[in-house]
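The other protein chains are all here in position, but one chain of the complex has been omitted.
As written, the chain order gives the labels A, B and C, with residue 1 at the start of each chain.
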Amino acid sequence: MQHSSSSPIILLLSRAISPYIMLFGIYVVLHGHYSPGGGFQGGAMLAASVLLIRIAVEEKVHQMHFQKGLGIPLAALGVIIFFATGLVSIFIGGFFLDYNMLPLPGLLPAELHNAGILIIEIGVGLTVMAILISIYDNLLEDDDDV
Amino acid sequence: MFDFIAGHYNYWFIILLISIGMYGMIFKKNLVKKLIGMTIFQAAVILFYISSSVKADTTVPILLELNESADVNRYINPLPHALMLTAIVVGVATVGVAFALLVLIYKRYNTLDEKELIERMK
Amino acid sequence: MRIISYFSLITFSTLLVYASLGLPYRGDAEALVNKETSPIGSPVASSYYIKNAYNDTYTPNIVTAVLGDYRSFDTLGEGVVIFAAGLICYLLLRREKKNAAQ
Partner (left out) sequence: MIERHIPALLPLIFLASALLIPMFGVFKRKTAYPFAVTASLSAAALSVYGFVYVLQNGTMRYYFGGWIPPIGIEFVYDPLSAFVSVVINVVALMVLTHALNSVRVDQEGRQVAYYSVVMLLLTGFNGMIITGDLFNLYVFIEISSLSGYALIAVGEKQSPFAAFRYLIIGTIGASFYLLGIGYLYFMSGTLNMGDLAGILPMIKDSPTILVALIIIVVGLGIKMAIFPMHGWLPDSYTYAPTTSSSLIAPIGTKVGAYALIRILYFVFGADYFSREFAAADLIAIFSCGGIIFGSVLAIAQKEMKRMLAYSSIAQIGYIGLGIGLANPFGFIGAVLHLLNHAFMKACLFLVAGNLRIKAGHSDITKMDDSFRKKYPWTMAAFTVAALSMVGLPPLAGFFSKWYLALGTIQSSRWIYLAVILISSLLNAVYFFRILEKVYMKSPIKEKADENSSENIKKDEVVPSMLVPALVLAIGLIVLGILNVFIVKQIYKMMPEGM
């Protein structure tokens, strides 16, 4: 991708807006319990904030922002967060993903469920963000080679 | 009769959408258009679930009062929404993979037209 | 060949219209989906969710409760699907560059 011709307005605006999109994405992930939202929607927004920078600024800068090689491991980490939440309850003696068994002391069962949902939403959000960025990167990978 | 139509028209519109999607997938020769047809098809199925989950005189499935027992007749059916959230993600994933394949095909054959592709593959 | 395709498309649409005749009315609160117990006495999932979501999870958004708790395994599958998509794009496209470089 050639970025040399992008105007300073685009550069400035996208860099100014991106953090707010990211903030709103985090809000959507964390506030999914009370309003429409959750991991996938918030993750898509987080990805959008990163992709905005990717489109606007040149490669050297946006690689500092979010590195290409980071996508797949980060996504794997997201699924592992989800997976580990399920696995913990197997080790403690319940079924897979049984939030009653989460080792968080001092919470009522319903609060445990609430916390469990939050953890997996964060995992899903992380995965969705990382993968959407990674797909974008891979699809544009070698435009120059063709 | 009128009641019947008022109660079923959403299904018929969705069938129309499904037919459009299938038409695109079967008859269009360009692979991207096939993919668009596929997306329309998936969206139609998702719409089927969502439009069928309505209930008369109800609101969105976010509790208005946080008390112990909610009234079943006050909120619409939440399950199809949850299912379709998953189905949407699956659709996104499928489209992503399809685009990756298209990029690969275009790199190797420099065309996305089905007839030409079959010619060039020989 | 085209005729067969048209024929199958029309047959399929007709089949779906036929199926729609038996579906419950839109918004029908008496349909089996919206009842509280099924004809064989088991609880109907969606009504159970509406009634108990807050007691079980302290989560007012019932869709989140269903997605994250009652049917969380589906959501794990969803995460795996999207992870698979990313990995596949990586598998398919990244190596092309390596081959081209050789």
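Following the convention adopted for this analysis, a residue touches a chain if its C-beta (ideal position, glycine included) is under 8 Å from a C-beta of that chain, and two chains touch if they have at least 3 such contacts.
Values in this document were obtained by computation on a predicted structure and should not be read as measured data.
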Item checked: Chain not shown, its touching partners among those shown -> A, B, C
Margin query: Please output the residues of subunit C touching the missing chain, sorted low to high.
Written below: 15-16, 18-24, 31-35, 38-40, 42-46, 48-49, 69-74, 77-78, 80-81, 83-85, 87-88, 90-92, 94-95, 98
Check: In terms of residues, what is the contact footprint of the unshown chain on subunit B?
Finding: 18, 22, 25, 31, 34-35, 38, 41-42, 45, 48-49, 52, 79-80, 83, 86-87, 90, 93-94, 97-98, 101-102, 104-105, 108-109, 117, 121
Margin query: Touching residues of subunit A against the unshown chain: what are they?
Written below: 69, 72-73, 76-77, 79-80, 83, 86-87, 90, 94-100
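Operating definition for what follows: only the chains that are shown with their structure count from here on.
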Item checked: Contact-richer chain pair [A-B vs A-C] -> A-C
Next item on the list: Please work out the Cα centroid separation of subunit B and subunit C, and write it as a whole number of Å.
Entry: 10
Notebook entry, point to check: Can you give the whole-Å distance between the Cα centres of subunit A and subunit C?
Noted result: 22
Notebook entry, point to check: What are the residues of subunit A that contact at least two other chains?
Noted result: 34-36, 38, 40, 128, 135, 138-139
Notebook entry, point to check: Which positions in subunit B touch two or more other chains at once?
Noted result: 62, 85, 89, 96, 100, 103, 107
Item checked: Of subunit C, residues touching subunit A in the complex -> 55-61, 63-65, 67-69, 72-73, 75-76, 78-80, 82-83, 85-87, 89-90, 92-94, 96-97, 100
Checklist line | Touch list for subunit A against partner subunit B, complex | finding: 34-36, 38, 40, 128, 135, 138-139, 146
Check: For subunit B, which residues are in contact with subunit A within the complex?
Finding: 60, 62, 85, 88-89, 96, 99-100, 103, 107
